[in-house]
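Removed from the display is one protein chain of the complex; every other protein chain stays in position.
Up next, chain A:
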Amino acid sequence: MKQSVTVVQDEKGNFGTMVKDFVIKLIPAMPKWNGKTLVRKVLIPLASIILFVGLWHVGAKALYNIEADYKIQKALTDQGQEAADQMAACIASGDVSCQPNTLPSPAQVWTSFNTLIADHKAISADKAEFKAKTAALNAKREAEGKAPIVYTGRPSFVDQIFTSLKTVFAGFLLALIIAVPVGVIIGLSTTLRNSFNWLIQIFKPVSPVVWLLLVFMIVKTMTKDSESDSAFIISFISVGLCAMWATLVNTAMGVATVDKDYINVAKVLKLGPIQKVFKVILPSSLPLIFTGLRITLSVAWMVLIAIELLAQSPGLGSFVWEEFQNGANDSNSKIIVAMFVIGIIGFLLDRIMLTVQNMVSFNKNATA
């Protein structure tokens, strides 16, 4: 909301300090340190984490035992005592070939996490090596007007995370571009709001899967002749369409319920219709619009995983699905790693949006 007022300009630093301010705002204010806050802010949360991991460990152990007993029992009934003893010995030895397949324990998940990181390092090194090798060749090809040779190896887990983030931001931007202007227009007119209401009410609860199929029907036909990456297009459009409703409804509501005092001010000052929208209505509905955008971003991140899983577009969703189909010994623990990564990224995205929301709110602070 920068106004073109030279005399009354806010003291604003350069972009660097703005970014720094933003990062500082992301971190909750540090309380004064004493025994009480130490217990409340550190020890109790820490205890809850330990309790969670402990319960998880115990539960995983119990499931493991059930699965192991079943395996031994099965060997006993199918092949007799000798096979059963062999199976028990094999399980006890920790051999990969006969491990029961069930909920992984925290330790297994931690191992898988390290495996995935190591894998990422290996792939990155591989990529760098490939790049160095093909640098000269690519320069030559480019000079001849040919497309350069690109790395086509398997993406690492970290690459998948970035692909997912790219898709979610594309979807979020699409939602923003559609929902905010449409919401403003709908919010301004009671007639439009009433006539579009059925559409919003019907499409809002539609499941992401159905949106995906709908988008698939359209995009498949539209990208028939082009070489573009239709999986990416399908998934980001589906994400955008699923997630935009919260912003649409909130924007329309924010615009429709602008404080009557502000409207009276606009009337008394005799602002034109466009000025009224941009100088009074939009700024006063910004807090609600950002609340909508915050919901949209979390919904987008949530449905993204399901959509990637179905659309076979690269990303965390397809990583989870491939691991599940893979059925390797550490597949289950890799899925749990992905689960935590998804959760943590979702939390961070929400935190960022909350901070932005608080920055644009002029009268109250939104809370988590």
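Just so it is clear, a residue touches a chain if its C-beta (ideal position, glycine included) is under 8 Å from a C-beta of that chain, and two chains touch if they have at least 3 such contacts; residues count from 1.
What we mean here is this: contacts and distances are computed from a predicted model.
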item: Hidden subunit of the complex - UniProt protein name among "Heme exporter protein C", "RNA polymerase, sigma subunit, ECF family", "Cell division protein FtsX" or "Nitrate/nitrite transport system ATP-binding protein"; value: "Nitrate/nitrite transport system ATP-binding protein"
item: Contact with the hidden chain (one of A:56, A:196 or A:262); value: A:262
item: Among A:71, A:279, A:294 or A:334, the residue in touch with the chain that has been omitted; value: A:279
item: Contact footprint on chain A, counting only the chain that is left out; value: 1, 3-11, 261-262, 264-265, 267-271, 279-280, 283-284, 286, 362-363
